[in-house]
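For this depiction, one protein chain was excluded, whereas all remaining protein chains were kept in their positions.
So, chain A:
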Amino acid sequence: MSQNRLGEEIDWTPPAPPPPASPPPAAPPRTRRIGSLEVLAALLVLLVIFRGWLGGLVDGERLQTWTTVFVSVLVQAVPFLVFGVALSAVIAVFVPRSFWAKALPRHPALAVPAAGLAGVILPGCECGSVPIAGSLIRRGVTPAAALAFLLAAPAINPIVLAATAVAFPGKPEMVVARGVASLIVAVAMGWLWLRIGKPEWIRLPHRPDVDGESKAHAFWAAVRHDVMHAGGYLVLGAAAAATINVVVPASWLQRLAENPILSVLALAVLAVLLSICSEADAFVAASLSQFSLTSRLVFLVVGPMVDLKLIAMQTGVFGRRFVVRFAPTTFVAAILVGTAAGLVLL
């Protein structure tokens, strides 16, 4: 109970003696209210009744492709989301607060690059690192370090770098440039946060205060909360990505590729819009062969740090006030560093 500062915000840990095995009734003060369970039940019944009609609705080629892309972005992201959420629940429940104080350098300016480098050992794509970063902040890690981790982990882990090497055969400098540029952006953003960031910009959603509860209970409560939360935003992001995928014709890109500056900006924007998993984006970059190597490097640096899916998820985990500042700044930093790395290394 020593660290119960968040205790007032407990959301779903009803300590009051429960009426045993009562069915879900409307709560006494709001008797007229229909509970969410009833809404869900009605919704499901309606969906099953109208399933034939619904299937027929998704008939046009464009809508069908949209649905396929939407579902596949989600299916691809679900394992990473679930494992990321499970890991962040482990951090929240089983790793004591004191661990982070010992593991990271005490000085925040040093903790930032240390946390960024820690991302190297954590395989996974960006969907997982958002809840993990939120969990780190909750457990007392300085936000600057957690943000450096958030940006670095999806971009520079071994799986992603190996995928980049496979996608660009005979161009190891692409792998080096990607790793270096991503790490620089992550650390720079962490340090920038130390200088100008304000703690009140970050508003983490409540999660159960896990101290002083049974560990198993706390673990599953944290998993449920984060899946519902980050998962909901992931659905939003997947829908946006599918829309872009179906709506933007590839021939537009052809014309942009010819101008060196426009091509960098175009691929940076495309990386944000397409929201491809960082493990796959190298293959897409490789197939954009009409673009310069530098612009494709910018695509690879921006994508894992800023995209529609991430913006939606970060809004859920860190709050809107944070995202409106963090995402555009990261976007600009990633373009600048990516271009510079491309000019020097490629």
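Convention: a residue touches a chain if its C-beta (ideal position, glycine included) is under 8 Å from a C-beta of that chain, and two chains touch if they have at least 3 such contacts; residues count from 1.
Simple rule for what comes next: contacts and distances are computed from a predicted model.
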"Gluconate 2-dehydrogenase alpha chain", "ABC transporter ATP-binding protein", "Potassium-transporting ATPase KdpC subunit" or "Membrane protein" - which is the UniProt name of the missing chain: "Membrane protein"
Residue among A:78, A:176 or A:293 that touches the chain left out of view: A:78
Residues belonging to chain A that touch the chain removed from view: 9, 11-12, 14, 16, 18-30, 33, 35-37, 39-40, 43, 47-48, 51, 54-55, 58, 61-62, 64-65, 67-76, 78-79, 81-83, 86, 163, 167, 169-170, 203, 205-206, 216-217, 220-221, 223-224, 227-229, 231-233, 235-236, 238-239, 241-242, 245-246, 249-251, 253-254, 274-277, 279-281, 283-284, 287, 289-290, 316, 319-320
